[in-house]
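With one protein chain withheld, the remaining protein chains of the complex are depicted in position.
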Amino acid sequence: MNKKELLSLTAAGCAAALAAGTVTSVELTQTYLDAIEERDGEIGAYLTVAKELALSSAAASDGRRAAGKPLSALDGVPYAMKDNVCTQGVRTTCASRMLENFVPPYSATIYQKLNAAGCVMLGKVNMDEFAMGSSTETSYFKKTRNPVNTARVPGGSSGGSAAAVAAQLAAFAIGTDTGGSIRQPASFCGVVGMKPTYGRVSRFGVVAFASSLDQVGPLTRTVEDSALVLNILAGQDPLDASSLPHAVPDYAKSARPASLAGLKIGLPEEYFGPGIEESTRKAVLHTAELLKAQGAVVERCSLPLADYALPTYYIISSAEACSNLGRYDGIKYGHRTKEARTLDEIVTRSRSEGFGDEVKRRILLGTFTLSSGYYDAYYKKAQQARTLIMQDYAKAFEQFDCLLTPVSPCTAWEFGRMSDDPLEMYAADICTVSVNVAGLCALSLPCGADEQGLPIGAQLIGRPLAEETLYRVGAALEAARKEA
Amino acid sequence: MKITKEQVEHVASLAKLSLSEEEIERLRTQMGGMIAFADEINTLNVASVRPTTHAIAQKNVFREDGCAPSYDRAVMLENAPMQDGECVVVPRVVE
Partner (left out) sequence: MEFETVIGLEVHAELSTQSKIYCTCSTAFGASENTHICPVCTGMPGVLPALNKSVVEYCVKAGLALNCKINQYSRQDRKHYFYPDLPKAFQTSQYDLPLCYDGYLDIDVPEGDPLDGKAQKSTYRKRFGITRIHIEEDAGKLLHGAGSTRIDYNRCGVPLIEIVTEPDFRTAGEVHAFLTMLRSILIYAGVSNCRMEEGSMRCDVNLSLRPGPDAPFGTRTETKNIASMSATVRAIEYERKRQKKVLEKGGVITQDTMRWDDERGLNYAMRSKEDAHDYFYFPEPDIMPIEVDDEWLGRIKASLPELPNARRERYMADYGLPAYDAGFLTGERALAEYFDDAVAAGAPPKSASNWLMSDFARLTNEHSLTWDALPLSPEDLAKCIALVESGKISRTSGSKILDAVFSGDTRTPDELVAALGLAQVSDEGAIRAMCEEVVANNPKPVADFKAGKEKALTSLVGQVMKASKGKANPALVNKLLRELLA
């Protein structure tokens, strides 16, 4: 296979080629490293390329293949890791000046799992600073460009992950999703993004943004790839008390095209209102037609509390963020100011220099809503609203196996368009945040393009631990779109 | 809700952030907008609704008591901006 063919392989395709011996992991990895060198200057997905580590992992993988002992289906397949996942010995920056030189002394559970499966990490990819943002523009280091149209943002916060997959600079990528940070960039870049159920994947070693909302998941080229990667990531971790004890099914089995007969899919009307761009609405409604053609029953439904999800999300996530980010004080690790004599000056100046505007905004909002006199009006109220939003979904899931919505009200925007008004940026998360608030799983799938050729994403929302249902619907949809 | 300059300064000092005058003014406007937005939640009737603190209902997740070797000290201190091989070092703290 030539380079172009190799780079166009899905993760499953890589696995098949490696298993058949038509390519080695070292060849595949070298091909990706060359591609990164040639083209990532333009895309800007990678913050750190772990060239030597990748090649030695690839060589070890080839050794295992030769001995007939691969560690998993994806042994030897190269991937990109979001830079908020701690990778022992490899710089982990969260795209922040604060952690510019931070090299973790330990590894996240998911990095260990990917290592144990033989996957080859090519490097660490760009993101919004501390995962706060929807365009990857809040990164301290650089812009990441949307591979579909480089004048546009890739979405965020896992913009580097989505861009790397879309630009064929990795066979798959790992992202994190606190309010849409996997699904929205997947949608902007035209790839598949899975936000698993809260607790399905360990968060240990994933730098916290909002602890009760954060979740790790794959960004891939196909639904099957997504299932294969989730097979590796999912499972209980004794180091993460929120990780769920439930057995992990073989997700790849559900990710095969099959009839959707017997499935009921809901279209919550609140997500098709006036705030949604016409082309997006059309594409998602067309998706509903495709699903009907596969045998599913599709009906309109309502999530009356949808409007409250956004303020609820911003209150909870900012409060948890201000707590989680208190540890960055210039003392133990991270940026330390050069301009300080006293301890208090070290802490205050290091934080002021180390954090960007968006992070500061969220810390201030979080501090405000938690401060005495305001806790009950904001944080506690948001937790109560959270209960109601969960009940809202529970009611919908009494009738439906999953829900279909847009991922984003609009397609990828131009750089700088949202940076002046944080509220406008937050509003762009309207379709995704309630999933995190309620701890559900959701899959973002390409479902068309707008007039400018920018990808549109459809979101399938499932009840807790219903990832298999989402993969089943996703695979059917993927097949239907191919035929169409 | 209108946010005053003093409120921004107070919250910033609690969060250990120092802000320039220009930043304070910008954040004052932005925070006002954000808080007005957050205030939407106050139109929701939540009387007697139990707050949700965890996204998934789980309880009693524990570890059994038992030791494992700690990390190497040098490795643990590697990221500290100032250290002496044994401890992280900061300017003298007055208690």
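Just so it is clear, A and B label the chains in written order, and each chain counts residues from 1 on its own.
Heads up, the rule we're going with is that a contact is a pair of C-beta atoms (placed from the backbone, for glycine too) under 8 Å apart; a residue touches a chain by one contact, two chains touch by 3 or more.
Everything numeric in this text was worked out from a predicted model, so none of it was measured.
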Displayed partners of the chain not shown (whole complex): A, B
Selected from A:Cys14, A:Leu28, A:Cys94 or A:Ala475 as touching the chain missing from the view: A:Cys94
Residue touching the undisplayed chain, where the options are A:Leu122, A:Ala319 or A:Leu465: A:Ala319
Among A:Glu27, A:Asp240 or A:Glu270, residue touching the chain not depicted: A:Asp240
Residues of chain B (touch criterion as defined above) contacting the omitted chain: 13-14, 16, 53-54, 58-68, 70-71, 73, 76-77, 84, 86-95
Positions on chain A contacted by the hidden chain, ascending: 84-86, 92, 94, 99, 102, 104-106, 108, 203-208, 211-212, 238-242, 319-320, 322-323, 326-329, 331-333, 343, 347, 367, 370-372, 375, 379
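Following the convention adopted for this analysis, only the chains that are shown with their structure count from here on.
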Computed distance of Cα centres, chain B from chain A, in Å: 23
Chain A residues within the chain B interface of the complex: 101-103, 105-106, 197-199, 212-213, 238, 241-242, 244, 305, 307-308, 310-312, 314-315, 322, 326, 329-334, 336, 340-344, 346-349, 351-352, 355, 360-361, 363-365, 367-369, 371, 377-378, 380-388, 390, 422-423, 426, 436-439, 464
Complex contact set, residues of chain B against chain A: 7-8, 11-12, 14-19, 23, 27, 30-31, 33-35, 37-42, 44, 46, 49-56, 58, 61, 63, 71, 75-76, 78-82, 88, 90-91, 93
